[in-house]
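What you see is the complex with one protein chain gone and the rest in place.
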Amino acid sequence: MQNLIIVFLIIIIGILFTLYVFLKKEIKNTTNQLKRINKIDTNSKIQLSSTDKILQELVTEINRTLVEKQEMKSEYKKVDLELKQAIANMSHDLRTPLTSIMGYIQLIEDDNLSDDDKKRYVDIIKRRAKSLEILISSFYEFSRLEGKEYQFQLKSIKLPIVTSDIIASFYNDFIEKGIEPIIEIDNNLESTIADEKAVRRIISNLIQNMIKYGNSFVKIELKQKDNYILMSFENDAEDLEKDHISRLFDRFFTANKTRSDNSSGLGLAITKQLVEQMGHSISAELNEGNLKIIIKWKTL
Amino acid sequence: MSETILKTNNLVKKYGNQLAVNNVNIEIKSGDIYGLIGKNGAGKTTLLKMITGLTLPTKGEIQLFGETSNEGLNEVRKRTGAIVETPSFFPYLSARKNLEYFRIQRGIVGKDVIDEALKLVGLSDTGKKKFKNFSMGMKQRLGLAAAILGSPDLLILDEPINGLDPTGIVEIRELLLKLNKEKNITIIISSHILGELSQIATKYGFLNNGDLIEQLSSKEIEEKCRRSLALKVKDAKKTSVVIEEELNCTDYEVRDKNEIRLYELIDTPEVVIKTLVDNNIILYSAHQVGESLENYFIKRVGGNGNA
């Protein structure tokens, strides 16, 4: 009998010892895997053979940390790329008017030039310099918006009045381009809370865009919908593709890749920031070749 | 710095007297989505089988994550996820149980990985349905779920959109793009349908009868296929001034002393010609260049691009 008990005890001790060694081995294995993972850029997570609950919990948490690390790396890369892209775009945008100005200055230095020509060139230089100034202001304004440093003076605004006002100021531009805008403004609307200057900026921006890119069809709508005010700007845009829509509000995005004709691509990005920082929302749709930009203004 | 994830050196597979894969050298860098394109029977699956270790090469070397030895390769294969030929799972188990099998097999900790994977591929609601009752589309999705279960760095997919309906194809395509961008997963996809791959591939390898005909990036192929007006002139500098001043075009490229590629006004060559001639430009020839991706492929491979 005694022998049996001794044999039994030896077996039990043997099993416990094996379990202990196995657990230690698993911990070592985990450490080695972690060492390897930390050395390289990988999605790998730590793999376990053991079913020990405590060890599993530990590894789950380590894996969670690894996931976060990868996500941060990924985010960082994205932001870094965007920044590089932004700087490249800015340089390009600034260089063009500057080159033009330098060219004309060279021309003026030519003594054989008539006074009339000189005056003409000086005017051109002034205009180019002015547009350069506007461009740099946009960059500055945009960076302030992004850094949330823009101070809004919010008050109750009646949108129909402001909208009609600005549309009227663009009357000549519409005529010049030969477009007759379809205007549907409901004058009996509730007020919304916003900064008046910003609202004017937003509407001007969008109308300017429509004039620049639209050719035949322009429609401005302002009406009550559900519990918000719907303001939409629609124009024909046959060159626009579906996957451009999601990037329309990205800074520096212009649909035609050549970045010519002074469009800095910041207009819509600034507009979006203004709208959203005042607590409202903006979106874009492509319907049968027409681009529609929709702003939803929250009512009181 | 993009590291090389996968490289093959003169990889050969011979079956008896038949060369299934003949001295193939492909290279895939981190972050690529590599489209392996070829007709049915071109050797794509054989190539992928060698990469995944299902078939042993007759000659040549495979370098995966920097490893070339057999033990090394097996070790780094743990960083991959693969679907080769038809996705095969245990017919008597449900989707969840099948994935649980793989979760245990690979030592993956934490049961919610399974739910996450099923959600990503759109199979969360299959409940107790046994794999043998799955449609082809569902099988493909489960295959993809199993492949991403182990947080891979490289996905090896053999015709993953086979059997999917158009919505399914779009969903899988978006999923692959998402995995590539968000988790930096490198992907190699084989297909005989060029159209699908052209939406997401960053690099192409054209395989025909076991030979790798060409390997080029999507940028390169876009350049080669991009539509333009090819002008052969006497003086390219003079011509470029006229193009800018008279035609108001800025999108053009001076190829060498005598050739200009105009990327605007491609469909109105007569306007271009007339303007150039009116401005005393000596023009030898003007013709439209550029083709679709499919045509490019067909010309190289000489077969039906949409087999």
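What to note about this one:
Read from first to last, the chains carry the letters A and B; within each, the first residue is number 1.
Keep in mind that, in the parts below, a contact is a pair of C-beta atoms (placed from the backbone, for glycine too) under 8 Å apart; a residue touches a chain by one contact, two chains touch by 3 or more.
Heads up, the rule we're going with is that contacts and distances are computed from a predicted model.
Chosen from "Cd(2+)-exporting ATPase", "TonB-linked SusC/RagA family outer membrane protein", "ABC transporter permease" or "2-oxoglutarate ferredoxin oxidoreductase subunit alpha", the protein name that UniProt gives for the omitted chain reads "ABC transporter permease".
The chain that is not drawn here is touched, among residues A:32, A:49, A:224 or A:246, by A:49. Here one chain is not drawn; of B:74, B:133, B:167 or B:285, the residue touching it is B:74. The residue from B:31, B:53, B:110 or B:269 that touches the chain not shown here is B:53.
The set of chain B residues touching the chain not shown comprises 49, 52-56, 71, 73-78, 80-82, 84-86, 88-93, 97, 100-102, 104-107, 146, 150, 156.
Please note the rule applied: only the chains that are shown with their structure count from here on.
A straight line joining the Cα centres of chain A and chain B is 29 Å long. The part of chain B that touches chain A in the complex is made up of residues 30, 78-79, 106-110, 150-153, 182-185, 250-251. By the touch rule above, chain A contacts chain B in their complex via residues 41-49, 56, 59-60, 63, 70-71, 74, 257-258, 260.
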